[in-house]
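Have a look at the structure that comes next, please.
All protein chains but one are shown at their positions in the complex.
Read from first to last, the chains carry the letters A and B; within each, the first residue is number 1.
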Amino acid sequence: MARTTSSDAQALFHSLRSAYTSTPTSLKIIDLYVCFAVFTAIIQVVYMAVVGSFPFNSFLSGVLSCVGTAVLAVCLRIQVNKENKEFKDLAPERAFADFVLCNLVLHLVIMNFLG
Amino acid sequence: MAVTKTEPINGSTTKSSAPPLPSMPLKSDLLSILSLKSLRLKTKQQELLIRVSILCLVYVLAFITRLFSVLRYESMIHEFDPYFNYRTTLFLTQKGFYEFWNWFDSESWYPLGRIIGGTLYPGLMVTAAMMYWGLRFLRFAVHIREVCVLTAPFFASNTTLVAYFFGKEIWDTGAGLVAAVLIAICPGYISRSVAGSYDNEGVAIFALLLTFYLFVKAVNTGSLAWGLASAFGYFYMVSAWGGYVFIINLIPLYVLALLITGRYSMRLYVAYNCMYVLGMLLAMQIRFVGFQHVQSGEHMAAMGVFFLMQVFYFLDWVKHLLNDKKLFEAFLRITVTCAVGVGSIALGVGTASGYISPWSGRFYSLLDPTYAKDHIPIIASVSEHQPTAWSSFMFDFHILLFLFPAGLYFCFKRLSDATIFIVMYGLTSMYFAGVMVRLILVATPAVCLISAIAVSATIKNLTMLLRTKSKVSQTGSTKGTGGGKTSSKAMLDQSQPFQRNGAIALLFGAFYLLSRYAIHCTWVTSEAYSSPSIVLAARGAHGNRVIFDDYREAYYWLRQNTPPDAKVMSWWDYGYQITAMGNRTVIVDNNTWNNTHIATVGRAMSSYEDEAYEIMRSLDVDYVLVVFGGVTGYSSDDINKFLWMVRIGGGVFPVIKEPDYLVNGEYRVDKGAAPKMLNCLMIWNSDLVTSYPHQNHNDLRTYKSIWMYKLSYYRFGELMTEYGKPPGYDRARGVEIGNKDIKLEHLEEAFTTSNWIVRIYKVKPPNNRW
Partner (left out) sequence: MSPPHRVNPQPLSLSPRQPKDPTTTKMARINFSVLTILSVILLLPVLSLSFSPDSPSDRRLLVLFDDLSLKSSHSIFFNSLKSRGFDLDFKLADDPKLALQRYGQYLYDGLILFSPSIERFGGALDLAAVLDFVDSGHDLIIAADSSASDLIKSVATECGVDFDEDPSALVIDHRSYAVVGTEGDHTLIAADDFIESDVLLGENKIELKVRVLNVYGFWIKQAPVLYKGIAHSLNAANNLVLKVLSASPAAYSANPSSKLSSPPSLTGSSISLVSVVQARNNARIMITGSLDLFSNRFFRSSIQKAGSPKKYDKSGNEQFVAELSKWVFHERGHLKAVNLRHNKAGETDEPAMYRIKDDLDFSVEIYEWSGKSWEPYVANDVQVQFYMMSPYVLKTLSNDKKGLYHTSFKVPDVYGVFQFKVEYNRLGYTSLLLSKQIPVRPFKHNEYERFITAAFPYYGASFTMMAGFFIFSFVYLYHK
């Protein structure tokens, strides 16, 4: 059973990797960015679990800035992905502009909330 | 196409506001001439022109139909809560935003005080203050009160615009226009947005509809910008009203429904995630809401859906990448197990550690209408929180109540993301409206929109029928470019006889109904919803209007005649008004945040005078204010609220038992009242003793009545209220009071207003020699 699972997982990993290599570079950059954000968020959650949730607003703003960044980046990724037919008539420039706008708002609010 | 369809609506609206009546036929004439003679190319511009002008008319109409109260009475703030809002707005404009934000009010909830800045939704005040500053900047010397009085109508007007765009988004421009008209005069909305009703809801309905509109727009376009806009709409809503919880639950529910039915899309992901993350962050900036988005049970649904969505779309993406069913299933197993495990662990730990607070009582009472009655008397005591009667649905919605199912039918016939949303909004809010009277307000926009779809679609079909007919007979088939479905249906139906006549009859029927609606709305607005409730009006014996301005009389008396640091005790309903108008410290007020404190007052009110005096001394009470309608027949006075005082007091202090105040489960104030209400009154009237021989004379030795009773009926026994009735005849309850010889030991009457509605008593200092 364990063997089959591990082999399954291996096969899964391989096929995922092969499929992923065909992704355009711009999307890969976004993926990297998303991973970075999620990773930071996880670190903070772990830190909070260790230290305690005292400056709760700081914790929330820290984590939410990461989560927000990640989510917005994923949204951007969805919008600029050529394969998504739904966003045919949305220009990538427009998508990026929206993304920048949302990020600005996000970080401004985070700044307000941090202290 | 939309031109002809909108005309009847326009007609009905003009009818509703009396003056522009003559313009109606003229306008329709003009319209018909234009539509006949003009070239096809110009139709679009004409339509735009007509649409804009109709919108403008609706905008103005929504505003002026709410001015009845100003015309009937005067430009003043109504009800109870608006006085608090007014007071805080005044503070905001005088002291500035930071002072307001950090305002600790020592004048209410004595001696606890209240952190105003942290316990209110500042949206309304900030909005009004902005408008005030804006007008001041433009050199309009307005008083802040005028701004406050007109805030709600102004936002109602804005709501019509939002309703138009929303209708346009979910159906078409015609439905949008109809929705704008319907919502402009819908009594369910007017009830909370007449001039002077300066309450959170006035602004919040606008914000609510705006948020929904922007969200639907975001879902339809899949644009981050619209998502951001809806986040801001949500932020405004959060800052304005506690009803935002409805949004934060409805939207996840909608998303969940789409996910389950398989109608999800990338657009949904973008819209929801952007809106949720940014909206949540923004909402946390409101002090009163604070961390609730991550801590309270009410908001967990949204968070759960957020995570679910991440998992779901991640899976979707992997599936897309893999293109291999078997492998994906394996992957699915692993991921789903992990996700569910992590999710349930997080939720369990959160709940168990008390980190995630359980649902609040208000929320429970929404889901289970009987919950509040059993557990939280303070919620159940508010008349707005009672379950809705059918009559009030009829009163507030009129024909919309029948159009609503029809609209639902049309929505289901043409399912899209937007119509699913409006259907869910309509159904859930209708349920909540059935649970609580005040939530009719939340349901109103949905009902208006869905009804508008019904009206619009019906009339469109009918006119289409008429036009195709005539066109067929004239020039052959020139089909309208409107909905393809409807026209093809019309084609199919062509063979039926009397179709044209039937269509005309139906059209007239629809016009008749709509005009009835307009008349009903105007009547309701002018008669039922424009009374400020602080000034009472009644018909005199000769049909003339009698005004009872007793409340303000009493509050100004307090302001003028009591020391500035005097503490006034009253039932909490009047707290805001006393602080705002009387400028005196109150023990409890309408912000019912501390149940114990209210229960203490309730206990004082339902105790004997000696015990009440102890409580009052401990709270440093200087004056006691009671509202009494026995002289004028005003029924919402303290005697009628008394059972709630008993219940709320008894909820915290088990000494107070409701059955003590009842006789055979009945609440009475007359001779047959409960012994605790007027222990012993028999001894004072020998004739009563004979007429009630079963009364135990031993009871009558001590002279004690509960205190509320005493305060209300003090000296009332001497008063002749109605011709042909004995003195001491209570007109509000239609009985002769049981105890006419009331003596007060620790209090003295300080002031009674001209119609006896408000009675103020001074608490005497302790006896000098005892």
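Quick notes
Everything that follows uses one rule, which is that contacts are C-beta pairs under 8 Å (C-beta built on N, C-alpha and C of every residue); 3 or more make two chains touch, one makes a residue touch a chain.
Remember, it's a predicted structure, so these values are computed and weren't measured experimentally.
Put simply, the hidden chain is in touch with A, B once you look at the whole complex. Not every partner is drawn; the one left out touches subunit B at residues 98, 101-102, 104, 106, 110-113, 115, 118, 287, 565, 585, 618-619, 765-770.
In the full complex, subunit A touches the omitted chain through residues 25-26, 29-30, 33, 36-37, 40-41, 43-44, 47, 51-52, 54-55, 58-59, 61-63, 65-66, 69, 73, 96, 100, 103, 107, 110-111, 114-115.
In this section, only the chains that are shown with their structure count from here on.
With each centre defined as the average position of its C-alpha atoms, the distance from subunit A to subunit B rounds to 40 Å. Contacts from subunit A toward subunit B in the complex involve residues 5, 8-9, 11-12, 15-16, 19-20, 56-57, 60-61, 64, 67-68, 71-72, 74-76, 78-79, 83-84, 86-87, 90, 94-95, 98-99, 101-102, 105-106, 109-110, 112-113.
Considering their complex, residues 221-225, 227-228, 231, 265-267, 269-270, 273-274, 277-278, 280-282, 284-285, 291, 294, 313, 318, 320-324, 327, 330-331, 334 of subunit B touch subunit A.
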